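Let me give you the structure first, and then I'll get to my questions.
Missing here is one protein chain; the remaining ones are kept as they sit in the complex.
Think of it as A and B in the order they're written, each chain with its own count starting at 1.
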Amino acid sequence: MAHTADNIYYVPHTAKWPLIGSVGLTLLLGGFAAYLNGAAVGANLMWAGLAVMVVMLFGWFGTVVGESESGTYQSWEDKSFRIGMAWFIFSEVMFFAAFFGALFYARSLSVPWLLGEGSGATTHQFLWSAYTEFWPTNGPEDWGDSDFHMGWWPLPFINTVILLTSGLTVTWAHHGIKDGKRGPFILGLFLTVALGFLFVFLQAVEYKEAYHEGLKLTSGIYGSTFFMLTGFHGLHVTLGAIMLTVMLFRAIRGHFTPERHFAFEAAAWYWHFVDVVWLGLFLFVYIL
Amino acid sequence: MNAYTGTADEHLDHDHGDHHGPAPGYLRWVTTTNHKDIGTLYLWFSLLMFFIGGAMALIIRAELFQPGLQIVDPHFFNQMTTMHALVMIFGVVMPAFVGLANWMLPMMVGAPDMALPRMNNWSFWILPFAFALMLATLFMEGGGPAAGWTLYPPLSLQGGDSLPFVIFSIHMLGASSIMGAINIIATIMNLRAPGMTYMKMPLFVWTWFITAYLLIAVMPVLAGAVTMLLTDAFFGTSFFNAAGGGDPVMFQHIFWFFGHPEVYILILPAFGLVSEIIPTFSRKPLFGYTSMVYATSSIAFLSFIVWAHHMFTVGMPLVGELFFMFTTMLIAVPTGVKVFNWVSTMWRGAMTFETPMLFALGFVVMFTIGGFSGLMLAMTPIDFQYHDTYFVVAHFHYVLVPGAVFGIIAGVYYWLPKWTGHHYNETLGKWHFWLSTVFVNLLFFPMHFVGLAGMPRRIPDYAVQFADFNAIATLGAFGFGFAQILLLVAVVQSILGGAKATGQVWDGTEITGGLEWTLSSPPPYHSFSPQPVVK
Partner (left out) sequence: MNPQPSVQSPAAARPAGARSPLRAVPASAGAALWSFLLATPARADWGLNLPRGVSEISREVYDMHMMVLYICIVIGIVVFGAMFISILKHRKSLGVKPATFSHSMTAEVIWTVIPFLILVAMAIPAAKALIKMEDASGHELTVKVTGHQWKWEYEYPGEGIRFFSNLGEASREARALNSGVDPFSVDNYLLEVDNPLVLPVGRKVRFLLTSSDVLHAWWVPDFAVKKDAIPGFIREMWTVIDAPGTYRGQCAELCGKDHGFMPIVVEAVAEDEFAAWVTAEQAAAAAEAGSADREWAFDELMERGQAVYNTACLACHQADGQGIPGVFPALDAGALTLAEHLQTVLNGKPGTAMQAFGAQLSDVDIAAVVTFERNAIGNDTGEALQPMEVKAAR
């Protein structure tokens, strides 16, 4: 370990935001649950919870940004943040893994069984003898009554290009700050954010088209996996883009130094993660 | 193992604003970022939940005392079974381990605190709120979740109003666990004292290090699984519905991909605790430190490829059944290494039998019994007979109660004098151990017999030939439950007073202990700032 005793690890004295965050989270999720159950107060609780969460996030990150700018954190603390962010991203990867697992399971096991392959012979013979549709499928009962398949051309392909480009621009921005060049840093960030939101916009266009063609969340297993995976990914793109937007504003206000800019790096890591997940999606959801 | 040589530079002890005490009043507990305070919160929360989850178990046992329905209706019984398990796993054992980690890890590796103190506070404070959401469902019309803690669809989708609350509660619990795990990893990787290499870390630190990775890897998968339940129930997806091309069994695969590593999350830290305690009271270094580390890692690795042994009866293709049978059986090898190492540590030691040691010895014997029944379950053709009977219930309670819970209790007694500065009442502790051990066997051993004789689990009423063993189990349950009040008494007494404990606390810690024993008892509010140096 490189540090010596003159490097005292910073331990904040108190923290009020976590408790507020817990209250907000409870209101948000409890309200959503009540809303799903058809309770009238549900939606109100939910919005209140969301408001509390937003305040909490601003407050908490505000504190941390303040501390960071006043030089409270040295390389020792910085390393903890890096470890934390890295493993947080890993946990997100595993979250996606659950949904990818569902896709693989359905495509290579449950749908073939329903069609009579392998151990599914009697299943097909006695229960679903009329079912013949390989992937994409909305199931033996023809859920949602739509066979529409979202191809990889043109929108998804364009979106792939957009995300890959944004990966380059964010790296460009990173080089900018490392070389102490604010211009490229801010411009790179700006382009990344713009591309991020463009991606989300095009995704929305794609969804609109899908719904127009009858492909919905309720269109059997294809619709379920399609919207779950792309939707969850879209949510992450949105989050990543918001993170980068915050970084953009901080950059404009003169935050970050060539040596220390971990917040930006964390957002960039997240962005690359979102990028890589998209490549998986593009391959497994659209092409194959 | 770790020779402590004093701080790196004693006079560099300058004030960085770090030598403040706790905040005054109740605010101390709400806003604290101190690892000891947060550890204390976790441990008290866990004890409270133990009594709640235990009370549910007693309702289950009271209904099962005799055949016929006397106390609760079947629907409520199922709610109790479900909630009992969720509370015990997510509210008792996991928080207790995190509490012990919070208290001890920084002290054992020579850190000033946990690496991410604010997030540490949040990890804890999510818990009570998450459980408030979950337990509140018991008071809703239609009651709480009643599909078992495994939440298998389609039954769980019939859960009515409770379903979304339980799902979101699980999301919150997952977030809490992931944050806690990240904190532990960051602390271990970044805050070890200079000179404390990985292979010098105490085993409790090692087992928690590995457990934390398991948590980060599988809690999100559980979150994904319950998210799909939510969309199937409320947004018309068909992940778990064959009519739309899905499969109810798909849920089970995803659930157990979480669930099996989860059971090792519930036991690995206990392995660590026992590996601290046995050397101390044998006055002999731990046998096979290196192989302990490798065995723990192997168990963790294997835990990812055995999940479907919980679903042998769903009718997987033959190759799947064979694969999961073989991998599951393999886990007996590294686990055996651990057991043999513990026994070899005792061999030719100079043992004494204070309460922590008693619980640790009880752990070794009864966990192994639970492990043996696990091995029997691992054999697919015989599991067809055992599956979903009380034989399984007996198996997992042996590894969980005289396993995980005894491990936790052993750890609490072991470090209690360190925390409070007072020795607990040894006589009381011994009573606690012996009553617990006698009753826990009375409670769970007969379950093997009724299970083999054909009693399914998750039933509120049973055929009359199972009556006698059920009656015995119920008597054991009440005895075991009430014996736990002694734990509460011992802890409270030790907080209030008692014989003063030295920094070393036990004489065996000289040979074997970690850095925590170099601090006074009770330790200063801030553990190591600046850090010690380990040679």
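A few comments on the model shown:
Here is the rule we go by: contacts are C-beta pairs under 8 Å (C-beta built on N, C-alpha and C of every residue); 3 or more make two chains touch, one makes a residue touch a chain.
Quick caveat, the model's predicted, so the values are computed rather than measured.
Across the complete structure, the visible chains that the omitted chain touches are A, B.
From the options B:132, B:428, B:452 or B:519, the residue with contact to the chain not on display is B:452. Residue B:467 is the one among B:467, B:489 or B:519 that touches the chain not shown. Checked against the full complex, the one of B:379, B:495 or B:519 touching the unshown chain is B:379.
Contact with the undisplayed chain is limited, among B:48, B:305 or B:332, to B:332. Residues 65-70, 72-75, 78, 140-143, 146-148, 152, 154-155, 157-158, 160-161, 241-243, 247-249, 282-291, 313-315, 318, 321-322, 325-326, 329-330, 332-333, 336-337, 339-340, 343-344, 346-353, 361, 364-365, 368-369, 372, 375-376, 379-382, 384-385, 387-389, 442, 449, 452-454, 456, 458-465, 467-468, 471-472, 475, 479, 511 are the ones on chain B that touch the missing chain.
Residues 113-114, 119-120, 122-123, 126-127, 140 are the ones on chain A that touch the missing chain.
In this section, only the chains that are shown with their structure count from here on.
For this pair, chain A with chain B, the centres built from the Cα atoms lie 31 Å apart.
Partner chain B is touched in their complex by these residues of chain A: 1, 3-6, 8-19, 21-23, 25-26, 29-30, 32-33, 36-37, 60, 76, 79-81, 83-84, 87-88, 90-92, 94-99, 101-102, 105-106, 109-111, 113-114, 118-119, 127-128, 137-141, 143, 216-218, 220-225, 227-228. Chain contact summary for the complex, chain B toward chain A: residues 7-9, 12, 14, 16-18, 20, 23, 27, 30-34, 111-113, 115-119, 121-122, 125-126, 128-130, 132-133, 161, 164-165, 167-169, 171-172, 178, 181-183, 185-186, 189-194, 216-221, 223-225, 227-228, 231, 234-239, 241-247, 249-250, 253-254, 257, 315, 317, 526, 529-531.
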